[in-house]
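Complex shown without one protein chain; remaining protein chains in place.
Letters A and B name the chains as they come in the text, with residue numbers starting at 1 for each one.
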Amino acid sequence: MAFPPWLRRCWMPAVFFAALCSCSDAGSGKGAGRVVIKYWEKWTGFEADAMRAVVDDFNAGQNRILVEYSSVSQIDRRLMLATSGGVPPDVAGIWSKSLPVYAENNALTPLDKFASEGGVSSDRYIDVFWRMCNYRGHLWALPTTPGSLALIWNKKLFREAGLDPERPPQSIAELEQFNEKLVKRRPDGSLASIGFLPAEPGWWNEIWGWWFGGELWDGRATITANSPENIAAFQWIESYPRRFGSRDLLALRDGFGNFASPQNPFFTGRVAMVLQGPWIYNFIKNFAPPDFEWGVAPFPSIDPARFRNITQVESDLLVIPAGAKHPKEAFEFIKYVNSQKPMEKLCLGQRKFSPLRECSDEFFQKHPNPRIGEFLALAKSPNARFVPQLTVWTLYSNDMTQAFGRVWTGKAGAGEALDEVQRHVQQAFDHQQKRWDRISGTLTKEWDKP
Amino acid sequence: MRAVTKKRFFAFLVFAVLVLAGIAFLAPFAWMVSTSLKPLSETMTLPPRWIPSTIQWRNYPDAIAAMGDFWRYTGNTVFLCVMTVIGTVASSALAAYGFSRIEWRGRDTVFLVLLATMMIPFPVIMVPIYSLFKSLGWIGSFKPLWVPSFFASAFNVFLLRQFFLTLPKDMSEAARIDGCSEIQIFLRIILPLSKSALLVVALFQFMATWNDFLGPLIFLTEQKDFTLALGLQSFQSQNGGTAWHQLMAASTLVVLPVMALFFFTQRAFVEGIASTGGKN
Partner (left out) sequence: MNRGDQRDLRLGLLFISPWIIGFLALCVYPLLSSLFFSMCDYSVLSPAVFVGADNYREMLFDPIFWRSVYNTIFFAAFAIPLGLLMSLSLAILLNFDLPGKGIFRTVFFLPSLVPMVCLAVLWQWMLNGDVGLVNNMLKPVFHGINGVLGTQFSPPNWLQEARYAKWGIIFTGLWGVGHAVVIYLAGLQGVPRHLYESADIDGANFWHKTWHITLPVLSPVIYFNTIMGLIGAFQVFAVPYVMTGGGDGPERSLLFMATYLYQNAFDYWNMGYACTIGVALFLLILALTYAATKLSGRHVHYEGK
C-alpha cells in the first residue's frame, strides 16, 4: 500500500490503542464478585472524609456490594448530563432545593417500593425531613446531613449594651429595640457596629416573610410573593436604610471582612446578631476570638403568640438517578446510611445534627457543637419548614434576591419590588405547570409501575 | 530619484506596520508564558511586569498536579486525535476520489448537496445527534467523538476533491485501459501523488480534534475520560480563575504540542491551505 510513511508506521499502534481503549469503555459491573456501585457527592475536605468513613464501614461490613465514592465538582450540571446521557451514577448527593426539578424531569428513580420493602418509612425521621423527600405523591430521596436556621447572638456585646446576655429578642419589635441599643456610631456619625443587619450574610433573602406569617406559595397554583405579610417583611427591610441611612449602611458593609476569616463581622463585633445554621460553630471555632460567647435561639417573629419557632430546614439528600444500573444495591447503601449508628457517625463528622427521630445520648455528648441541641429542637418544631417545592425555585430565589437588593438600596419600594417578582415567577410557574400537565399522565404511569 | 525614495519610504512604512502588528500578535503568547513563570503575587502587580523576579518553573508541575488527571487527559486526547485522523483521511480520500476521478451520472449535483451541508451549524443538529448516540448507548464513551470521522466530513472531501481534480485525467485512463480496477488506481496512483494534500487533511483534523470542546463537553460524563480542552476548562471553573499562574502554565502545556506540530510541518500546512482553499 502506498500510504505516506508516517501513516504506515503508526496505524498499527493506533488500532491497538483504539482496541484497548474501547475495551475499557465496557465500564463497571463486577469487582471481585461484588456489585460495584458509583456514588457521586459534592463534598470536599472534612465533610467528604466523614462520608468516606461511612462508605468504608459499609464496604467492610458486607461482601456483596462495593461503593465507589467520587467527589464531583459542579455536581448539578454533571449529574444532569450523565442522567440524560443514560450513564448516571447509582447514587448521587443533591441539595434538597433541587429535588423538584430532578423529579419532574423524570431524572430520578422512585423509592417508594424500595422503602416499603426495606422497612423505611416516615416514623424513622423527624417529620419535616420525610416531607422534604416526597414530591408529587412519591418518595424520591432520603436525607443525609441537615441544617436549620436560628438567631445567633453575641452575649458579650449584649452585656456591654446593658442587655441581659441570656435573653434573646422574642419578637421583631424587640429585635429592633435591641438593635437601637446595640448600634454604635463613631464621632463623625458613621456606623461602627450594628445589632442586626438583614443583609449580613444575605444568604436567605427569600424567606423573611415567614417570620411575618407569610408564605411564598399557596401550595396549588398561585405564587404569593406579594402577599401582605411578605410586603410587611420587606417594609421591615426597607426601614433599615431609612433608620440608619443607606450610605452609612453601605460604608459599614464595605468594611466587613471575608466570611471565612477572623475579620468576619460577627466575630469582630461589627454585627451582634445573625441568622445562621449549625455550621456557624465550625467558623466560630476556626476564626472567632477564644473568648467569644454566643447563644442560639429561634429567630423572632412579628407575633410570638401566633408564630413561634419558625425556621428553615434544608438537607443534603441521596437519590438514585433514573437509569441507574444497580438500583437495588444503591438503595441498600442509602438505607444503611439512614440507620442510626452510620447516620450519627456521618452527622458527627460533619458537625451537624441527625435527621432521624431516634438520637443517642452519646451523639450529644461527643458532639463538638455545644448548641447543636437547639438547632435540632428547631428542626422538630411544627413550624419548621423548607423552601417551596417548585421547579422554578432557582428563578424565584434569584428574583427575591434582586428585589431585596433593590429595596435595600432604595431603588424600589417593597410593594413594587415584590409585585414584579410575583408577575415574573407566576408566569414561569404557569409555564412549568403547563409542561407538567402535558406529560404528567405518562410520567405518573411510569412512576406507579410496581 | 524621487520615485525610488518614495518607493523606499513606502516599503519602510509597510515594514514598520508589519513589525508592529507582528509584535501585537505575539504579545499574548509572550504574556501567557511570562505569567506561567511568575509567583502568584506577581501576576497581579500594577503596572504589569513582563519579567518575573524569580522564574518559578514549579508552576508547571504544580498545575499538572492541581489539574488532577493531566496525563490521562493527554492520553485521551491523543487517542482521539489518532482515531479521527485515520478515519478522516481514509473516508475523505475515498469519497473525494468518487467525486473527482470517476464520471458518473448526477455526480456534480450530489457534490453541490455536499457543499450545502457545510452550511449546517453544529448547534442545529446537536440535540438529535445527542439523542441518537444516547439510544445507541454511546454517551459517556469516546465513540461519539471518533466514529463520525469515519464517515467523511464535507470540508475534507471538498479539499481533497479539488486536489484530485488537478491530477491529469489521462493517468487514470491509461491505467483503466491496462485493466486496473478503480480501487487499484486509487491506491497505487492517486494516493501516492496526493501526499501533501493528505498531510494537510491529517493536520487539520489533528488540530480540530485537539481543539474540540463542545463535543467532549456533551458526550463525556466521567472526569477520567476528559480531553485536555475539557480538563483545562473544568480546572479553570474550579478555581474561579484565581490561580492565574497555574492556569497559564496549564494552557501553555496544552498549546505546546500544536505549536510543535505546526513548526515541523509548516511548509506543507501553509502551502496546503494556499493551494486548496478559496479557489472555487
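Following the convention adopted for this analysis, contacts are C-beta pairs under 8 Å (C-beta built on N, C-alpha and C of every residue); 3 or more make two chains touch, one makes a residue touch a chain.
In this text, all values refer to a predicted model and were calculated from it rather than measured experimentally.
Visitor: Among the chains present, which touch the one that was left out?
Guide: A, B
Visitor: Looking at the full complex, which residue from A:Ala297, A:Ala322, A:Ala403 or A:Leu418 touches the chain that isn't shown here?
Guide: Reading the full complex, the residue touching the unseen chain is A:Ala322.
Visitor: For the chain left out of this view, which of B:Ser53, B:Thr166 or B:Ser237 touches it?
Guide: Spelled out, the listed residue whose C-beta touches the missing chain is B:Ser237.
Visitor: Please output the residues of subunit A touching the missing chain, sorted low to high.
Guide: Residues 77, 80-81, 83-84, 105-107, 322, 431, 435, 438-439, 442-443 of subunit A touch the chain that is not shown.
Visitor: Spell out the interface residues on subunit B facing the chain that's missing from view.
Guide: 10-11, 14-15, 17-18, 21-22, 25-29, 31-32, 35, 43-48, 91, 94-95, 97-99, 102-107, 110, 113-114, 117-132, 134, 148, 150-154, 157, 182, 186, 207, 210-211, 213-214, 218, 228-230, 232-233, 236-237, 240-241, 244, 247-248, 251, 254-255, 258-259, 262, 266, 270, 273-275, 277-280
Please note the rule applied: only the chains that are shown with their structure count from here on.
Visitor: Roughly how far is subunit A from subunit B, going centre to centre by Cα mean, in whole Å?
Guide: Result: the chain centres lie 44 Å from each other.
Visitor: Can you name the residues of subunit A that touch subunit B in the complex?
Guide: 1-4, 7, 10-11, 14, 17-18, 21-22, 25, 70, 72-74, 78, 81-82, 84-87
Visitor: Name, in rising order, each residue of subunit B that touches subunit A in their complex.
Guide: Interface residues on subunit B, with respect to subunit A: 79, 82-83, 86, 89, 130, 134, 137, 139-143, 187-188, 191-192, 195, 198-199, 202, 218-219, 221-223, 234, 237-238.
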